[in-house]
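These notes concern the structure reproduced below.
A protein chain is absent from this complex, but the other protein chains hold their places.
Now for chain A:
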Amino acid sequence: MIQARHLTKRYGTTTAVDALYFTVEPGRVTGFLGPNGAGKSTTMRMILGLDAPTSGSVTINGHAYGTAGAPLREIGALLDAHAVHPGRSARDHLRWLAVSNRIPLRRVDEVIGLVGLEKVAARRVGAFSLGMGQRLGIAAALLGDPGTVVLDEPVNGLDPEGIRWVRQLARRLADEGRTVFVSSHLMSEMALMADHLIVIGRGKILADTSMTDFMTHHAASRVRLRSPQTAEVAALLTGRGFAVDQSAGELHVRDADLAAVGELVCSHGLLLHELTLEQSSLEDAFMTLTADAVEYHATEGVAA
């Protein structure tokens, strides 16, 4: 279990992480979602004691990182796939980590097998692809068989098969009762992986909710309909209190029930050519939620 209380990090005048309160519970995959520069990595570095909070605190199982027992046996982290000396072999990298925390050396070969790096374990890490580096980082995180696993952008650089593997691994770790905290800037990835979601933007928590609740509350829906009697249908729906937008001969009824709209129009003898429920994707919901919190905007349609 990871608990942050009033966790704050300032670099000079920039506030990277602004008074966060959150709890990452065991037994489920908690997604940590936010645009680039939102403060995800800073938060994860503070969890691991690499950056000191300006104020507030973050604890693992109730104590600060590294103040009890062998740290790698309590929490394993993938922070940066390239936090490895390029001239050292994958196996040697895992070996020094194991030795430093008195983890039996047979565990090194176990995790190498677990992440599928058997064939390249003796090769120097500098020659690894991004995906292989990512797998090595995950192997390092699992080395101490820790009860808490923190993965910062684990699917970066992985091929579709690798992404699926990470997803299944996170699921399995959570099912084994571990605390799993996974960051990403990709909502679509989180939607498939996480049970719980903490959304962060500009260092502040924007949402801390179960995945299901997030979907119901943030993914907007609308009913799209076409009719040769657009004006009459629009008047009817507006008269019944529906929020109706009209565009290019289509009507968009916001947050409406498909059946209710269809039945209403039909019962008034009006014609319908099309009636569709449109649900905005989670990606859209995430974009809407973090729109104000994005650090770097691309200007859309510059040419226009």
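Here is the rule we use: contacts are C-beta pairs under 8 Å (C-beta built on N, C-alpha and C of every residue); 3 or more make two chains touch, one makes a residue touch a chain; residues count from 1.
The criterion applied here is as follows: contacts and distances are computed from a predicted model.
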| note | Expected UniProt protein name for the omitted chain (select from "NADH-quinone oxidoreductase subunit N", "Fe-S cluster assembly ATPase SufC", "Homoserine O-acetyltransferase" or "ABC transporter permease") would be "ABC transporter permease"
| Among A:33, A:58, A:77 or A:187, residue touching the chain not depicted | A:77
| task | Decide which residue listed in A:118, A:176 or A:213 touches the omitted chain of the complex. | result | A:176
| field | Candidate in contact with the missing chain, chosen from A:69, A:113, A:228 or A:249 | value | A:69
| If the missing chain were put back, which residues of chain A would it touch? | 26-27, 45, 48-52, 60-61, 65-75, 77, 79-80, 82-89, 92, 95-97, 99-102, 140, 144-148, 176-178
